[in-house]
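One structure follows; several queries about it will come next.
Every protein chain of the complex appears in place save one, which is left out.
As written, the chains take the letters A and B, and residue 1 is the first residue of each chain.
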Amino acid sequence: MATSAPISKILDAGLGETVIFPSPGQVIRRRMRRHKGLIIGGIAVLLTFLVAVFAPVLAPHDPYAQDLSKRLIPPFWHEKGTWDHPLGTDNLGRDYLSRVVYGCRISLIIGFSIMLIAVTIGTTMGILAGYFGGTVDMVVSFLVTVRLALPAVLVALAVVVLIGGSMTVVIVALGFLIWARAAVVIRASTQQIRSQDYVAAAQAAGCSTIRILLTEILPNLADNLVVVATLEIGRAILLEAALSFLGMGVQPPTPSWGLMISEGKEFMLFFPYLITIPGTALFILVLGMNLLGDGIRDVTAPEGRT
Amino acid sequence: MKSVLEVKSLYVDLPLPAGMLHAVRNVSFHVNQGETVSLVGESGCGKSMTALAVMNLLPRKGVRRAEVLSFEGRDLMKIDDSKMADIRGNKMAMIFQEPMTSLDPCYTIGNQLEEAILQHRKVSTAEARDRAVFLLEKVGITAAESRLKQYPHQLSGGLRQRVMIAMGLMCGPSLIIADEPTTALDVTIQAQILSLLASLQQEFEMGLILITHDLGVVSRTADRLAVMYCGEVVETGTTEEVFDNPIHPYTRGLMDCIPVPGKTKPGEKLGSIPGMVPTPIGELTGCSFRNRCPSASPDCARTETRLIEISPGRAYRCLLSPEACAVEWNRA
Partner (left out) sequence: MIVYTLKRLGLAALVAITVSIISFMLIRLSGDPAIALAGENATSEQIEFIRIQYGFDRPLVIQYLDWAHRALQADFGESPYFQQPVTRIIGDRIGVTLKLGVMSLIFAVAVSIPMGVLASIRPNTWIDRIALSISVMGQAMPSFWFGLIMIIVLGVWLRLLPISGTDSFAHYIMPTIALGYYGIPAFMRLTRSGMLEVLSSDHIRTARAKGLRWGKVLFKHALRNAIIPVVALAAVQLGFMLGGSIVIESVFALHGIGYLAWESIGRRDLPVVQAIVLLLSMIFVALTLLSDIINAFLDPRIRVK
């Protein structure tokens, strides 16, 4: 690999040994291939994404179609299971596989939307605080403290119940509640970038602040933003599931995994698959997101962590 | 004169992602009681690694091997970690380059000083305290009693380095290794710390290894010196011999970089050595200095260099004879 790849910089050590320094792209590609977490996480997320996109093709039944004559059929590995309903049915006779498959869509859409709101707010605040410092920084830090002081799940529940539990309300409520971490991370990175010489150079060249923020700061935050965004999707999915589990998030009959666990809870002692299946799906997706986020951070880190 | 430390054919290897770094290669030197030996060279030449190898404080993955590594007659290569810990801070102390970060921010100066002697001697805390006060005064710190209660962040860099020196002296060691002890300090403080080290060394009859890149420091304090380049010793001898009559092209280059009072005329350009220090990674052949050497020939890449002894304790590492070195140097 090292011989065929373009050599970006050669330092002749003068000692009969030619030391080849790979280009940044090569370093990242090499690290990616070696990073198991990144690969596993990437595959998990990709698979979930594909399942969500091709849900209509993959789901054997209509996830909303009830058939009370087929209530609580166990999954195929059970002796009473059938291949017509590979993962069984729930207490309303709905095909569980179809509901899990469509649940991918719900989780990804909600997770992604919440993340967009949270990361937009968090990034804006973080960049402003990190770049301007002083009073702006104090105000942002204050807002972060206030936000962290509020119990997120409780406030989200109250908002959803008082305004009415539609998916949009869940998304907006959670989006406005979990921006704090993004703000903290982006603030720290911005402070770091801000102290770089190229920012000083741009300032000296008389670039406008807006231009420096957009062309010097933001592009250099890109790696960090991807990491934060990925991790926040995972967190958002977990929070939505918790809300739905408490019966105050996504409303029935939508096939949200959290809601499915909540509905299955009543029957879990005799039909544990009702909670283990959606729970496992949730776990795999969030684990995948976290591994992917951590992995991206590791491979793009300047020194590379092992 | 009694020999304190004897190092023969010391090697230090560090595995790095880019390959094996041969940080120290075939380094030999010795230190006698009451004597100052200086290891001189540019940063990255293996001076500090040599010192850390002697203390057995190499980075986690670092590996050392040596034909002889003996301290007061004990073979340091054969003793286990706890025996080595008994020697460290007790018979052999080290002073580091960074006084600002070399003290634990969570404990008082007194605690950290006393800890050094409580580890090795059966003394009461009161005795340890007295010793700490005594040594703080010795290293020229006023109001020593009250300093004991202070934390490192309350002291200036110069004071912290004095504390580090006092800490090294707590158990009355027979060897002190000072790794660039003045590099991080202001110029005026540098001179004070150096003369302090020299006088303490005289007083307690310790061996001192002074690691530095500053030839001025060497000329003022060292009895003997070893010039290191790229992990190897390229020239060694008494300070007088080396300064009066440098042989190796690298030593000559270094000497040319310092102004000499009365000889260097105003406006005259000081010398410099072109090029960069190579990184000793992977298989190494030939002379390490050949890509920067004005006298290099094709032979230098093919032939292994040896340390050639021209008189007892005086040696250099070059294919050319001392005379040829001088001729080549003057021509270039």
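Simple rule for what comes next: contacts are C-beta pairs under 8 Å (C-beta built on N, C-alpha and C of every residue); 3 or more make two chains touch, one makes a residue touch a chain.
Keep in mind it's a predicted model, so treat the numbers as computed, not measured.
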* Asked: Of A:V185, A:M248 or A:V299, which residue touches the hidden chain?
  -> A:M248
* Structure fact -> Which of B:S43, B:T125 or B:Q154 touches the missing chain? It is B:Q154
* Structure fact -> Cross-chain touch to the chain not pictured, restricted to A:L148, A:A188, A:A201 or A:A222, is A:L148
* **Chain not shown: contacting residue from B:A116, B:I193 or B:C300** => B:A116
* Which listed residue, B:V31, B:A66, B:A93 or B:L254, touches the chain dropped from view? -> B:A93
* Asked: At which residues does subunit A meet the chain that is not included here?
  -> 37, 142, 145-146, 148-155, 157-159, 161-163, 234, 238, 241-242, 245-248, 258, 261, 265, 268-269, 272, 275-276, 279, 282-283, 286-287, 289-291, 294, 306
* Structure fact -> Absent-chain interface residues of subunit B come out as 55, 57, 81-82, 85-90, 93-94, 96, 98, 101-108, 115-116, 119-120, 150-151, 153-154, 164, 167
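Basically, only the chains that are shown with their structure count from here on.
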* Asked: Distance from the CA centroid of subunit A to that of subunit B, rounded to the nearest Å?
  -> 52
